[in-house]
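Input: one structure, supplied below.
Apart from one protein chain that is not included, each protein chain of the complex appears where it belongs.
Letters are used for the chains, namely A and B, taken in the order the chains are written, and counting of residues starts over at 1 for each.
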Amino acid sequence: MEAAKGDQLFEILSRLFALLVLTIALGGFVTLTVLSWPSIKTFGLSFMWTQTWDPVAGKFGALPFVVGTLVTSFLALLISTPFSLGTALFLAEYAPKSLKGIMGFTVELLAAIPSVIYGLWGIFFLVPLVRKMEIALSLPPYGVGAFTASLILAIMILPYATSVTEAVVSLVPEELKEGAYALGATRWEVTRYIIIPYARSGIFAGTILALGRALGETMAVTMVIGNRNEILNSIFAPTNTMASVIANEFTEATSRIYLASLVEIGLILFLITLVVNILARWITERLKVQRGGV
Amino acid sequence: MDKGVTRRLWKDRVATLLVTILALVPLIPLALILLQLAVKGITSLNLQFLTSLPHPPGEEGGGVLNAIVGTAVLLALASALAVPTGILAGIYLSEYRDRTLPHAVRMAADLLQGTPSIVIGILAYAWVVRPMHHFSALAGGVALAIIMLPVIVRTTEEVLVLVPRDLRESALALGVPSWRMILKVVLPTGMVGVTTGVLLSIARVAGETAPLLFTAFGNPFLSLKPTEPIDALPLVIFNYATSPYADWWRQAWAASLVLIVLVILLNVAARLLARRMKGE
Partner (left out) sequence: MESTILKTEGLKAYYGETKVLRGIDIDIPRNRVTAVMGPSGCGKTTLIRCFNRMHEMVPGARIEGKIRLEGRDITSMKLIQVRRMVGMVFQKPNPFPTMSIYDNVLAGYRLSGVKLRKEEAQRIVEESLKKAALWEEVKDALHRRGTFLSGGQQQRLCIARALAVNPRLLLMDEPTSALDPKAAHRVEELISRLKETVTVVVVTHNVAQAGRVADYTAFLYLGELIEFGPTSQLFTAPQDPRTEEYLTGKFG
């Protein structure tokens, strides 16, 4: 039974590697929990709503960073959604074929640019620009801050939302659109009353997916957010996100509790993105079932 | 024409204009970034920049040879870890579909793919840096490999599932054992697609910075050793951009140009391969 033995061996080998993937994911969760245990034990649930972040006194609360993350991510989503929707509609319905390829390529290019390069551009272009705006509005001219971070994030997440939205929009059955055109509907009416209602949950899924990206985005945000460990009092104020505080302070965390607190922030971030991704997946799965495998 | 129709037509025109504007605005930042990268990057880019080591902080001149070599070492380490693992795991998912384990592994891969890269950095820190008691290229390579892994697993699975059943059966009907059928017929048939996935995953991690901060850490000297800290282009860009020296800002732009050219080349190669696959 030489061949059967080979088959068995190969199956076992490939299964081991598949198990490795599973182990990394589960082990990751366990590792984060174990490393953050001192902080979980000391601060308990109050870690989530305590504002103090004082490495010297050994007092840690994640609220400023949770707020910073949520505010920048949702603001980014708010700024980026009209553009991603517009781009997706343009690509799927409005663009002439010649333009479509180039536009599609540029959107992909936006996704390919490394985060740190967005950060560099943010520091030397966006920050001075926002500072000028703040002076014009008689706000404290930080330049850096939550608003600048949101702007950068908005640009960075646009390709993700766009590609999901475009995919769903191009799934709208041709006969539905043609039916409406045959009744004398204009292109806008077809878009407004046929395409958008049909693609609504897909557009939502794309937005959620983009949100997942924004929540975990680190470098570009770290470089323009101002890195102040305080809860923000205005959207222009310098602050930190969960990801940026880890990036900034991880190598400086000398005490056990300091490191544990940073890892716990990582754990929370891991869980939040997990929930967001499951949500996006659930929506797209439901979509597939509804459409009967389109 | 009656009033209603005129109004509807006007509405349509306004909507077309609006959609077009919304679609064109995102091109502005992209154009600005690429333009500034080109202008600021090219003026600082020369042979000396590519072939010499950094000068001490505050001193003008110097280059990023250490970071270019470091990025190459990190990508090689990450690929060596992630490519075989990812392909074999992907084969398992595509060839042994009717089990419970593949479902769990698929979920795990999706979970890893959605995990922020900074969190992956913490894992590599816990698994490699802590046991070794110091930062190392290996730790950076492990972090990047964990990011590459789910992409390779899922593309391998997707590509191999598409290999026709007929082809598998005709190999088996020739008396070929199924493990040889998988390695010599199924995998080669899907190889172009798998390679595309691998290239895209390398392109993605080539620009990753966050997971390297507390794993590879950075190193102003030339190093090839997996056990030593190592520099990388993204790390240099981050450190220089946030430094107080104007000459380092200039170098950050030049390093960014090098990095973006690398990333775009990898993307273009993957796209060309994907197109060839479609053509076949």
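By definition in this document, contacts are C-beta pairs under 8 Å (C-beta built on N, C-alpha and C of every residue); 3 or more make two chains touch, one makes a residue touch a chain.
Since the structure is predicted, the reported quantities are computational estimates derived from the model, not experimental observations.
Enquirer: From the listed residues B:Leu18, B:Met191 or B:Leu222, report the one that touches the chain absent from this view.
Expert: Missing-chain contact among the listed residues: B:Met191.
Enquirer: For the chain left out of this view, which of B:Leu50, B:Ala76, B:Val176 or B:Leu222 touches it?
Expert: B:Val176
Enquirer: What residues on chain B make contact with the chain left out of this view?
Expert: Chain B touches the chain not shown through residues 98, 164, 166-167, 169-177, 180-181, 184-185, 188-189, 191, 280.
To be clear about the criterion, only the chains that are shown with their structure count from here on.
Enquirer: Report the inter-centroid distance (CA atoms only) between chain A and chain B in whole Å.
Expert: Averaging C-alpha atoms per chain gives centres 17 Å apart.
Enquirer: What residues of chain B sit close enough to touch chain A in their complex?
Expert: Going by the criterion above, the answer is residues 8-9, 11-12, 15-16, 18-23, 25-27, 29-30, 32-33, 36-37, 84-85, 88-89, 91-93, 95-96, 101-102, 104-105, 108-112, 114-123, 125-127, 146, 149-150, 153, 177-180, 182-183, 203, 206-210, 213-214, 217, 234, 237-238, 241-242, 249, 252-253, 256, 259-260, 263-264, 267.
Enquirer: Which positions of chain A touch chain B when the two form their complex?
Expert: 3-4, 6-7, 9-11, 13-15, 17-22, 24-26, 28, 31-32, 35, 82-83, 85-87, 89-91, 94-95, 103, 106-110, 112-121, 123-125, 155, 158, 186-189, 191-192, 212, 215-219, 223, 243, 246-247, 250-251, 263, 266, 269-270, 273-274, 276-277, 281
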